[in-house]
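A selection of the complex's chains, in situ.
Order of writing sets the labels: A and B. Residues in every chain begin at 1.
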Amino acid sequence: MEQPRSLDVPGLVFGGDYNPEQWPEEKWREDVRLMNLAGVNLVTVGVFSWGRLEPREGVFDFEWLDRVLDLLHAHGIKADLATATASPPAWLVRAHPEMLPVDAFGTRLEFGSRQSYCPSSPVWREQSVRLCRMMATRYKDHPALAMWHVSNEYGDELSRCWCPTSAQAFRKWLQVRYRTIDALNEAWGTCVWSQIYASFEQIEPPRATPGPGNPSQRLDFERFSSDALVQLFDDEAAVLREVTPGVPVTTNFMGVCPGVDYWELAAREDIVSNDAYPDPADDDSGFGAGFGYSFMRSAKRGPWLLLESAPSAVNWRDVNVPKTTARRRLDAMQAIAHGSEGVMYFQWRQARQGAEQHHSAMVGHRGEASRTFHDTRSLGAELAALADVRGTTVHAEAAMIVDWDSWWASSALESLPSQRLAWAEQARRWHQAAAMLGVAVDIVRAEGPFDPYRVVLIPGLYLATPAQAAALTRFVETGGTLLVGGFSGVVDETETVHSGGPPGPLRNLLGVEIDEPWPLSDGATGAVELDDAAFATHLWHESIVAAAGTAVLARYRGGPLDGRPALTEHACGQGQARYLSCVLDDAGLSTVLQAALARAGVVVREAPSRVEVVTRTDGQADYTFWLNHSEQEQTLDTPAGAIDVLRGIPLASSTTVAAMDVLIARSPIRSEGSQ
Amino acid sequence: MEQPRSLDVPGLVFGGDYNPEQWPEEKWREDVRLMNLAGVNLVTVGVFSWGRLEPREGVFDFEWLDRVLDLLHAHGIKADLATATASPPAWLVRAHPEMLPVDAFGTRLEFGSRQSYCPSSPVWREQSVRLCRMMATRYKDHPALAMWHVSNEYGDELSRCWCPTSAQAFRKWLQVRYRTIDALNEAWGTCVWSQIYASFEQIEPPRATPGPGNPSQRLDFERFSSDALVQLFDDEAAVLREVTPGVPVTTNFMGVCPGVDYWELAAREDIVSNDAYPDPADDDSGFGAGFGYSFMRSAKRGPWLLLESAPSAVNWRDVNVPKTTARRRLDAMQAIAHGSEGVMYFQWRQARQGAEQHHSAMVGHRGEASRTFHDTRSLGAELAALADVRGTTVHAEAAMIVDWDSWWASSALESLPSQRLAWAEQARRWHQAAAMLGVAVDIVRAEGPFDPYRVVLIPGLYLATPAQAAALTRFVETGGTLLVGGFSGVVDETETVHSGGPPGPLRNLLGVEIDEPWPLSDGATGAVELDDAAFATHLWHESIVAAAGTAVLARYRGGPLDGRPALTEHACGQGQARYLSCVLDDAGLSTVLQAALARAGVVVREAPSRVEVVTRTDGQADYTFWLNHSEQEQTLDTPAGAIDVLRGIPLASSTTVAAMDVLIARSPIRSEGSQ
């Protein structure tokens, strides 16, 4: 693939989803006036417009959209133009009722929400590509067009379909993967529970069954379903690249999310974009969003864009607490800190109708008088002052593995040692622990590449292949430090437990064998002794056996695993591989992480509690963001010669940052390297 | 409509549901003997008798019912005769399987419980009217016939159906309402999420969808479903009024209940009747029942009847705690206090079979020896002593708005600021707070009339129309006091958010704008400072802006809304409109309510904690009920010259009333007014 197309908008991007079809045309002029007031330079248009563009089959109304784009252009605002295929129009669904998706219990889901289609539906594929081509052809030369926005949040309302069409497509997918039914039988272990198939025709998706289903079948259905969504993107992207080869293409992610393998989608995008909706009622949710930002930054190893976020409250939680002005600003600055090209919101003007009428917007129901618009203006002004940050990058010496296969394999099962050990939750905790140590973490595939890093973190890798193990071994042998969490290396790519049990292909690298996973009951805890300190373990620990030559860094104290190894280190070539066989409390996790980072020579950035430190750099100057996620004022040590970018004043060596406030310092890079 | 027909039973009504078809005929003589012993004068007969009256299509057996009615008449007992259409017989369902209801997931619900019909089924409508006419014709001249009982608890087991027949009826209903599909598209905001319909044929009921559905569609489906049930009542009532023009017609309500718009049903009834099943395990449930009683009293502004209640335990909760003798008596007296024509129970004799075999009865499984029958006799004797109360009325100076449209609109949504703010729960709390202040509250429609009242209370009115706002404004301008709770005036009748946001058409009247609702997380609280006292808010508060001229009576302290208005007052003409932007704790709510009542000149009746005071009057004497809902003995100040009605003795100025006991005092009305 040629060099990715980039987003041609000057400065930091600022804007949101704009749905002018929900408003009378006279409101549009007020919209662009307010956008200009706030410094908006990009809006997403047309995401759900199919029904308005083609209200009946073959009856089109594009003129209103022409006028919208003209108006935006006239006011200097660019468009992230959707292909309008996020949801089908009513006429299409009624003409082809078989394209409605079906759940695992056989219920065909009705039209009346969004994403009302089976991803494998040939009708849907054909029709969505047809519309995509119409959009591309009509607007390919429009001066407002800055980016293509394909579909919307693939895998949000609908990521799996169990209908007969999907079943047929699943069978075809399996035939391609396994070629012979014997190969499938072996991969799925169908000799267990008398499930041997005589032909691919006998296979169905994993619908509701009397008891637990076949794990390998479920894993393959996850893969198939993800592939079906990726195919939808491919279909549209092919048209867009044919018609508008110079315009970048994106589709919006939803953080690190299980529905689709984002590595696959990211590889096909020109720009990675993300929707982030941390819950203001959860003090840690900002760190959770940061995990997603690390992924976005890493997905194409380049700039990315926060394409949606909430100006205040969302509407889809049970209780939707608004964002304070400070929280909104902190959230925005955090995205910038992590490499976003800007900050965009859902949505520009708060809807009066439909399912999102209670979702906050850049302009609230009260219009220009609303607090959210007041804050929108302030934020626009601050982002303008940060224009120089665009183009700078975040440099990470640590990497963390995120792997969809492993995630699916460990979460789509009724039968596990523990349903409580959720990979995503532990990954988020590891990432937060690193963030609190001021350490930037790139996200990498399980296959690597690991070369750019000093340390690789694996919170869990339930499914691990020999190739992955070989890549990790090369990394360690050439001096890298590896830290692997429990329940890793359990199954192979067919979800077959590795011969000899976990950690399977990681056994030699880690120098341990897992004799038995030993999950802890709800509320139960164990104790781990590490360097004379004691930490608590909960949810999970394992009975492991350290090989000769493997050092035991921590042991369990009391309980059924008393005296057995909890944390080990195995030297391997020039590096070392550590295995943490349990879920530790926050303090313990931080200690283990800090020790591994120290071993790897990664500098930890000392900062007050709950202050996240992220640095963007352009090689000449560092832009360091201190993001105070705490409700207390904090005092920071700032580098000599630093400038407070937002205020444009020099900084003293010690500076206070208010609760939920941010400090952005520009400092020249000294010859001895950044600190 | 002509003057409502009244219930021709002397004294207070006493009785229950009587299902003689469940018992051998020899048991009937014992039944009437025990009824006479207990003073029973009215029984409900035939509610579920269709299967017994017509066991096969066209094969009838009415003779047993003839004998039952004759026997009752011979013993001086009147019949509230059902039309026997509460549940279809098996042969009808099997001949027309398409009349069985279907849920939102497409499951057709099986025969074997009750209410096994689609309310829109033409077969059901035709057949139920046919049976109704047979009943009316056969018994029109029977001397025991005192009232017609149409169907049973409309909307209990089944209030919504998603079957194809219902879908067709829904489309017809929508066509009548909107005339053109363009009007519907505008009303429903279908341009959101690409939901534009090209014709009414494309519309289906709001079945299970991949994501959240269209709010306006859901609201209209609620309305349609309610109308379908009202139509069933209309069909039968038309027959009854044709055949027996002098006999009053009722259908039993279930308190204030979301399934059907009871305002619509009440307008069609001659006598409003109610089923009340407060949970004895819940100390506040009596107050909840009282909320329903206020509605019943107000529904036709006249006498009403408690047609069902539990003598002891019900059977349908997870844990069904029996009523003590005292609780049963208190519950009965409370209904009388609130204007009921009497007290009836489900059911006369405890069933040995079927789904209600564990529901208590006036005669328990042990028969005459059962505690419940012992208490039945005692209560019958006490009610006889209260005969003079019949015909007296409760006078209220305060009114509270109950509006089904608003209720449906705010509860049928997946996407709300908070799923925790339940209108019905807050309405019940406001009503209880008034009851504890000894203030009678009438329930009124959102359109009024408000003239008879000094104060109007609106715990919440999510859906508010300009016409309602105008009526409320007239009320305030002419001297009324209005107290409105949060999340009011949000949407219009199409569930479109009012232009400019809440409180929409109430903006000028209340003198506030709601900038943002600010729900509180589970367990979180805020503080409100009011007159130097501090109260807690939970679940809900709002960021509001008071207009110039609007007085701020209370403010938030601490938290994200620190210093912002919590309670406001806006003078308007000769009256004032107050807005309470949060959910307060009990003490705070009582304080706010008491202040509003005081402002309106409504006299609050001082009484000990948890003693409810209600007065019935005939213009010459007051009957004051002190209902001690507490577990402690309480001391009361009683009016001079009062007589203890139950004991027939004069009362001292200070009287004690035992825990869970009631005192009923008759006192002459003095020239300076009661109290």
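Everything that follows uses one rule, which is that a contact is a pair of C-beta atoms (placed from the backbone, for glycine too) under 8 Å apart; a residue touches a chain by one contact, two chains touch by 3 or more.
Being a predicted model, the structure only gives us computed values, none of them experimental.
Novice: Since every chain is the same sequence and 2 are placed, give me the total copy number for this complex.
Specialist: If we count every copy in the full complex rather than just the 2 shown, we get 3.
Please note the rule applied: only the chains that are shown with their structure count from here on.
Novice: Take the average of all CA coordinates in subunit A, do the same for subunit B, and state the distance between these two points in whole angstrom.
Specialist: Chain centres of subunit A and subunit B, defined by C-alpha means, are spaced 49 Å apart.
Novice: Touching residues of subunit B toward subunit A in the complex: what are they?
Specialist: Those in contact with subunit A are residues 105-106, 188-198, 201-202, 204-217, 414-420, 491, 494-502, 513, 515-522, 524, 543, 545, 560.
Novice: Using the touch definition from the top, list the residues of subunit A that touch subunit B in their complex.
Specialist: 19, 21-22, 48-52, 55-56, 84, 86-91, 94, 101, 103, 105, 107-116, 156-158, 281, 312-313, 315-316, 318-322, 324, 350-360, 364-367, 369-372
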